[in-house]
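First the structure, in the form of structure tokens, and then the observations on it.
Missing here: one protein chain of the complex. Every other protein chain is in place.
Chain IDs A, B and C follow the sequence of writing; residue 1 opens each chain.
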């Protein structure tokens, strides 16, 4: 099985981005792994991703992003067709209330088994929870664009997005995880996806 | 202008629900206000709401729910077509991974001016932020059902959902707000909605 | 009864400090109130406070400081004889591991009725909790210095420290309270102190 894992370059004044550092630290076990760094730039990130998908056939694509302040590894459940950038991206773009893809659906669900992945992480002693928002910045942009590509051009592909916490060197007060834990989590998410055809039927929804 | 404000009955072991207590504490200024308590029950909550909308013509409908742990008054931006109940509702139902409305869109955006409302609250010294998830419990269920009713039967209606924090008596450690502040916030949201035809073009999106 | 309420000037890049803005917004009811702004500077803050206490006889002195990120009004229980400045103060001083007062006790308890104050705030619908650390920056410095002055020179004085949350304009994500709520809280803390000779015997300790 061929898996593509994408991470982002650093943004928002950070010198590192655990989404990329963890992606390249994954030691694949039982699958073939390609990694791809995406620029933290609206549109350009999606062009880089689309190009990768058009030149090689992957079975699973998982995009990973940094969620500074979250304590858990969070597989995202839903991507929204909205750009609303609180800060400029790395190229200075700051789209406000534009669609990721004009005239496309308001939202897409992930096609990863987000519940099985979360259960596998928790069973391995790794903090994890399903999330219902990827925000409205470049992470959600890539997630939505990826799911639109799946819906329109790559129907065989299983795809989704995972947010990961800061590493300890990035923060003084906010929650964080060792990079090795995050890398281990990404491998476990990939393996769980490859081994799971039907997601678990367990409640993981948030109350609000 | 005729406004309907809904709040919920208590749930999850709480004895009060600030969404209802604040709704009935609103002193309307320059509009006519009706309040309606919804049961914290899947489907039945939407039947009660649908019945109210079918028997009286409102200009604005705002549903309000409790978001225990949030520090801000949060106008919600997007409703998702998903029920995934972590806990049973007040009638013992616990739907997992069912749609709110079968064969309907994955999500709807609020048609309230969520940015103008948030700006008005902040200008009044009240903690506020736009939220991009209403969860997957009865709050999101009502929000999605409401927006679907607007989309399919009440196109003139401006509608949306607002989550409010705990009151101080509900928690020892979590953020909370005085009930009078929350009631003042709801009045301000209503007035801002009535006075705003075009929402602000300012970034309020979260990074994740 | 004569009450002195001190607040701080802004620090850490903020343009306002709710401890001062709320102090001057208090409308005293049944007592005489003096307010005093302290510089956010080690030692100089205590000289200003000591001078005020030596030139006028107060019955109660309450110092107030900003606790960015806390959701509650927090009467502090214990002051520690330690300066450990994570950031420079407003004069560029950054003491590390020095005592506030050499050869003095490791800590002093507040002599305010912190439990009665917290109970009064909660009863008024205002978020409140007793805190067991005022940190190691200028707030704790002033609190310790004040209690040392009480212990050594002003034994009749009832004194303590209260931390207050951000106002909504100071933050996008952190908890905050309306300034009017914080001002109301300070008045209530003063009145409760004046009316309470023996603090409540209720548990308010944190588990960690």
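Operating definition for what follows: contacts are C-beta pairs under 8 Å (C-beta built on N, C-alpha and C of every residue); 3 or more make two chains touch, one makes a residue touch a chain.
On a predicted model such as this, the values are computed, not experimentally measured, just so you know.
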- line: The listed residue (C:5, C:53, C:67 or C:157) that touches the chain absent from the view is C:67
Query: Of the listed residues C:26, C:134 or C:177, which contacts the missing chain in the full complex?
result: C:134
- line: Out of A:49, A:126 or A:149, the sole contact with the unshown chain comes from A:126
Statement: Among listed residues C:4, C:22, C:46 or C:85, the absent chain is touched only by C:85
Statement: Contacts from chain A to the absent chain lie at residues 71-72, 121-122, 124-129, 167-169, 172-181
Field: Those residues of chain C which, in the complete complex, touch the missing chain
entry: 12, 65-68, 70, 77-78, 80, 82-87, 94, 96-97, 105-109, 131-137, 139-140, 163, 201-208
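The rule is short, and it goes like this: only the chains that are shown with their structure count from here on.
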Task: Give the identifier of the chain nearest to the protein's overall CA centre, each chain being represented by its own CA mean.
output: B
- request: Find the chain most remote from chain B, comparing centres computed as mean CA coordinates.
  value: C
Query: Since chain B and chain C are copies that touch, is their contact same (over half of the numbers shared) or different (under half)?
result: same
Field: Centroid distance [mean C-alpha coordinates] between chain C and chain A, Å
entry: 44
- line: Check: chain C positions touching at least 2 other chains come out as 172-173
